[in-house]
Structures are given as structure tokens and as C-alpha cells.
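Only a single protein chain was left out; the remaining protein chains are all shown in position.
Moving on to chain A:
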Amino acid sequence: MAVLLLAEVTDGALALDATAKAVTAAAKLGDVTVLAAGASAAAAGEEAAKIAGVAKVLVAEDASLGHRLAEPTAALIASLASDYEHIVAPATTDAKNVLPRVAALLDVMVISDVSGVVDGNTFERPIYAGNAVQTVKSNDAKKVISFRTSTFDAAGDGGSASVETISAAENPGLSEWVEDKVAASDRPELTSAGVVVSGGRGVGSEEDFKLIEGLADKLGAAVGASRAAVDSGYAPNDWQVGQTGKVVAPELYVAIGISGAIQHLAGMKDSKIIVAINKDEEAPIFQVADYGLVADLFDAVPELMEKL
């Protein structure tokens, strides 16, 4: 049976990494049709057509789809649903906004943040902030699923899927976009970065978080933060790594002044190499770190920057 995959398209550009990882997961379920929707989405659709394993691309361009508002996007997907058994997307904030709405329109349950595919009906997903992994079997005729991208490898290129243009569904006109405040940054995107440097409550203030940012820039890394650091106002929420924030799996993850609450570990434990710097030698972060350094971060981080 066929799979419809909602590509991650932001202002006309395809988020290739997230979409290609979802393609890998979706390919286990059947032939993958990618839906690229947006005010402009043709270029994103052309790019998605080159992902290996994509059988077909649908491009829907309409002003109403411009900022991935949930209502028109969900209406479009629901209108296409009859041809597909699985409707999937990478588990981004956009998809989490849209997919449950799609599922309810189809009278099926949504299965969020799937980390493993057992078979076409059976999936693994973390629950309780990653403290447990649940295997669930869907008894619904259609399965609506978001995939936790950090647990799947990105599909390669070399595909040559056909591209078809479709029209948008009727816009219910319930909401309108006002503005985006995207942090202007030359740093890599957090969920696809090769290196992530994160700070926790131990950093102590928004000002001192500059130290974390400095190390990140030195390493060409994205900046992350623990929920404690976000709650304390040291860092913006879109930097939050953890079950209630972003899930990352970089080559190198550097945790500074982070104690290692389970909800944070759930967001980074699939990283290839984990470095922890914390002055509390009992901090649980050391139990998952490949290299731990028990030190005051205000001494260790400047020294590290100097010596790297």
C-alpha cells in the first residue's frame, strides 16, 4: 500500500535532512509519495523527487498553504487520504501541528514520534519523556504517523520520481499568518547539525550563555539548551533539547553545566559521542557521557576554546 509523506517545506525551501530521514522510515511501509505544499513548493518538490526511494511527488501551491497553517494543510491531506494507508511526516513542530488534525478528520489515532517500525501496523515510540519505549499496534484502517528523525538515517539522492501538480483544498479561513520571528543565525540547524554544544542551569545566566555560544561557534556547532536553562530564561525555547523540545543525534554532543535529567537525555542519547562538563561528579549526565570532565565550566570552557 502507498504512503503519503508530508515534506517539511519552509518558505518554499525543502528541509532535506528531516524529509530524507522520514523517507527512510516511510519506505519500510510501502511506495512513498511525497507531498510538497506551500505558497511556493515546486522547487522543494523537484528536490524531493531526487531523494532515493521516493516514487512520486505531489506539489500543491496555494497562498493558503504558505505558512503551514494547520487548517488548510490538514484539509488538503485529508482530501488525498483515500489513496493511502499511511500518512506520515518527520516529527517537526509543523507536522505535530498538522497530523493530529488530519487523524481526527479521518477518525483514526495519530501515532507521534515513532522511533522504530516493526511492521505496517506496529510501531515503537518513546513515552514518559523517554523513560520507556512502547510498542503499539494500530487497529485503524489508516495510520497517521510522525517519525522521530534522529533514529533514522537520511535516504540518499539519485531518485527520479515523477512530479505532479495538484490543487489545494478549500481554505476554511480560520486562521491567518502574522509573522515569523526566526532567530537570525549563521549556525547550523539544531536537529541536523553534526556538532551540538548545549548549556544547562549550571551556566547561571543569559549573559554567561554567550560562553556556550562561543564554544559552539568555535566548533561550527548548533547551540542547545536543557529545559532547566530555558525555564530559567537563559536560552530561547527553540534551543531546547529533550523530550519536550528537540531530539538530536549529532556526531558530537557537548553538554555543559547540564545535570542530565531523563527528559534531557531522551533528546540527545542517540548522539555518537557525548562529552559532559560538570562540576558535580554525581551528575547523571556522566552515566551517558563517553568523555566526562569534572570541572567548573567557567574554567574549562575557555581553556577548551583555547586548545581546540
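By our rule, contacts are C-beta pairs under 8 Å (C-beta built on N, C-alpha and C of every residue); 3 or more make two chains touch, one makes a residue touch a chain; residues count from 1.
The rule is short, and it goes like this: contacts and distances are computed from a predicted model.
Visitor: What name does the UniProt record list for the absent chain among "Glutamyl-tRNA(Gln) amidotransferase subunit A", "Peptide ABC transporter permease", "Multiple sugar transport system ATP-binding protein" or "Electron transfer flavoprotein subunit beta"?
Guide: When "Glutamyl-tRNA(Gln) amidotransferase subunit A", "Peptide ABC transporter permease", "Multiple sugar transport system ATP-binding protein" or "Electron transfer flavoprotein subunit beta" are compared with UniProt, the left-out chain turns out to be "Electron transfer flavoprotein subunit beta".
Visitor: Check the options A:T191, A:S226 or A:S259 and report the residue that touches the missing chain.
Guide: Within the whole complex, the residue contacting the unshown chain is A:T191.
Visitor: Any idea which of A:L69, A:A89 or A:V203 touches the chain not displayed?
Guide: Checking the options A:L69, A:A89 or A:V203, the one contacting the hidden chain is A:L69.
Visitor: Please identify, in ascending order, the residues of chain A that touch the omitted chain?
Guide: Listed in rising order, the touching residues are 10, 67, 69-71, 74, 92-94, 96-105, 107-113, 122, 125-140, 172-183, 189, 191, 219, 227, 230-231, 236-238, 243-244, 246, 251-252, 262, 266, 269, 273-275, 281, 286-295, 300, 303-304, 307-308.
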